[in-house]
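The complex is shown incomplete by one protein chain, all other protein chains being positioned as in the whole.
Presenting subunit A:
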Amino acid sequence: MLSLGSVGAKSTKPSFVSYVTPEEIKLEKEPPKKLKHPDLLPGEVEFCSANPILKYTQDDLSQRGVFGTLFCTNFRITFISDEKSQEETTKTFKNKLYGENDIPLMFVDHIYGVYDEKRKLITGALVKNKYPSKIIIHCKDLRVFQFCLTYTKEEDAKKIFQGIAHHCLEEKSLKCVFAFSYTGTPSPEMQRKRETILFDSPEDWTQEMKRTKANCRLVTENENFELSQRLPKYFVIPSALGDLFSYQGKGFPIWCWSHYSGCALFKASLPPVTQEDGDFQKHFDIMINAVAHNYLYSAKTEDLSESLPTIQDIQQSYNKFKQFFLIENSTDFWLSDMKWFSSLESSGWLDIIRQCLQKAVEVVECLEKDNTNVLITEEEGTDLCCVISSLVQIMLDPYYRTLMGFQSLVQKEWVAGCHAFLDRCNHLHQKDKECYSPVFLLFLECVWQLVQQHSPAFQFSETYLTVLSDSVHMPVFSTFLFNSAHHRESVLKAESPLAQSSPLSCPTVWDWSVQFDSKAQNYFFNPLYSEKVKHEKAVRKPHKLKHQRQLSLPSTAFKTPFKKGFFKDETDSLKKMLRVKRLSRWMGSPDSTAAISREFYESWQQRPLDYHGLLLPCLDGPAVRVWMQRYLRWIPEVHILGGGSVAVMTKLMELLSQVQDLKRVLEQRDSSQAAKPDHRPYIQHRLLSFGSSGRLPSSFPFAYSRNRSFKPIIPTGLMQCLMLTDSLASQEDEASSFVSLV
């Protein structure tokens, strides 16, 4: 076969210049003599710097760059261009803590060094010998930075390289995290206190039980962590459970949420039951019994470590997955584009997301359809249990689909619920990576799937989720910094006397004003959110009914559960008793569960969609997607200028603000009793800080394309793209009719 290259055509050589030797790069101008210094945050200390350093321009295919100074501080690696940059000032969605040329140390995922044209992963060993000509930094928020070190003095280059490698890669103690040096004053408003429930007081839990009409017991015995250091300070248990100290060392069910029917979801840290261990079996039975007593004596349990991937699986899968987005140059991009779908599949990441959502749907089914108590277990009880229980609550409870509700949920299940953020995020670069796993990110991914499938049901936007996924690695907040409530308390207590006056002043991540001004925070809200129709007016048919599905089949699955009386039928109770025994493990084989929950989904789907009711995800192949905004935002090759979901959001926000303005005009008229004709312009086109160009890149509000020339991105290496060898390819379109004109 001839090469599919270019017969007759001048071959367009791929613009791939692997690693440009420094001499090839034209100096645009002499670096100025005076060093610019970064604006330091309160408590930030500069370690070292080097100049001139060439930073390659990410979205320029020609591998050119900008000269400037590279700094390493106790918070970040930062690059300050010698040229004046206007980008930063015009940005409307600006993070106050770090800019586009800043890499907070905890964001650094991997560092590669280029030595004699060869790329090597930097680990501790290489540092001592020599420094590379170029360093490539892969960040956890998927940015890729490339710096050339060859222009600067050898000792400066060595110093900055070693500084960066040391502060980003070496194992360090928690005290070295910037949060412990940060002295930013907490914002005066402290709005979060009012709105996001932190679940760090008995009142918060009582309130939550009241809200969900739960019939459980608040435990305060662990206030000083006497029960267990792995348990939250306060938690709620089935009221049937007796003295907790007698179960010490063994896990017990912790209440997550109560369904309006009365049944509830519990989670527990329990190792898998082995038949030999009679003692444990006995304990397990007591626990089940306590759960079952919560409502109508029914219970199902599910061991998540049996049916879901392990945290190591999750980490390995994510490691593969993220590689597809850490793109260093255009050629890499187009090469990886060819096997995109099979690569995605082989990473297994989307499948893990699907499995988690699937499991959550199964739990939802038990609660919603069967009105059974559910106990989910896993060995630790703070990883997949958190994922599944949070997802279940989002699907069932519209409160958790509001911004504040969602934040409270993260506090309840994850932060107060003792998810080991410090270990799982590997904030300290521990060499023993066994415990590192992006479990929380997995949860956000699952939420994103729900958001993109049922956007009007959520008050927050995907931008919010993306920002939250970045903020996990922001070393300024205390929220994601500890392994458990006990850990948090012991560290903070030990810390405060040293700091003399106040206790450690790290804000929670929910204080968004630390990162964004209020204008930027507008992007956290979803303009599509359909607020709950207020009941004051005669409720007209809500708009969702228009969305009615055409195919409606007999729905047996969805009769509203009839109100159960106070008197339980004896036989009913007996039946339930048997059921508990039978169903003490999850139902049958995995195939049949899939089929059953398929039915559950279908019967749900046939009902009119209520955005304030039960929400289920579609999990069929094409429905589970890649979180484009998070993963593609820094890759210029996929930015659509003037397109993408930004275009829709712009339009929506524009229209929304017009509607609001009109409403305001009417209200004003009502109040002033239309005394005078109003000559004020009544429509103010408030383009909610989107600008009026209509030509924003799809990566907005994250990356701004510097490529404003509207040049299309023509794929390189298309030639190898589709080598079809079957006979059809060589067939003529119309072989028969061809000869006639020759």
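Note that in this section a residue touches a chain if its C-beta (ideal position, glycine included) is under 8 Å from a C-beta of that chain, and two chains touch if they have at least 3 such contacts; residues count from 1.
Everything that follows uses one rule, which is that contacts and distances are computed from a predicted model.
J.: As a check of understanding, state which of "Septin 12", "RT24 protein", "Phosphatidylinositol-3,5-bisphosphate 3-phosphatase MTMR2" or "AP-2 complex subunit alpha" is the UniProt name of the chain not shown.
T.: Missing chain, per its UniProt entry: "Phosphatidylinositol-3,5-bisphosphate 3-phosphatase MTMR2".
J.: If the hidden chain were put back, which of A:131, A:333 or A:634 would touch it?
T.: Final answer for the missing-chain contact: A:333.
J.: Which residue among A:66, A:388, A:422 or A:632 touches the omitted chain?
T.: Checking the options A:66, A:388, A:422 or A:632, the one contacting the hidden chain is A:632.
J.: Provide the residue numbers of subunit A that touch the chain removed from this figure.
T.: 1-2, 4-10, 333-334, 337-342, 344-345, 350-351, 354, 453-456, 528, 530, 543, 546-547, 549-554, 598, 601-602, 605, 618-623, 626, 628, 632, 637-645, 647-648, 650-652, 655-656, 658-659, 662-663, 665-666, 669, 673-674, 676-678, 682-683, 694-695, 698, 710-715, 718-719, 721-722, 724, 726, 728-735, 738-739, 741-742
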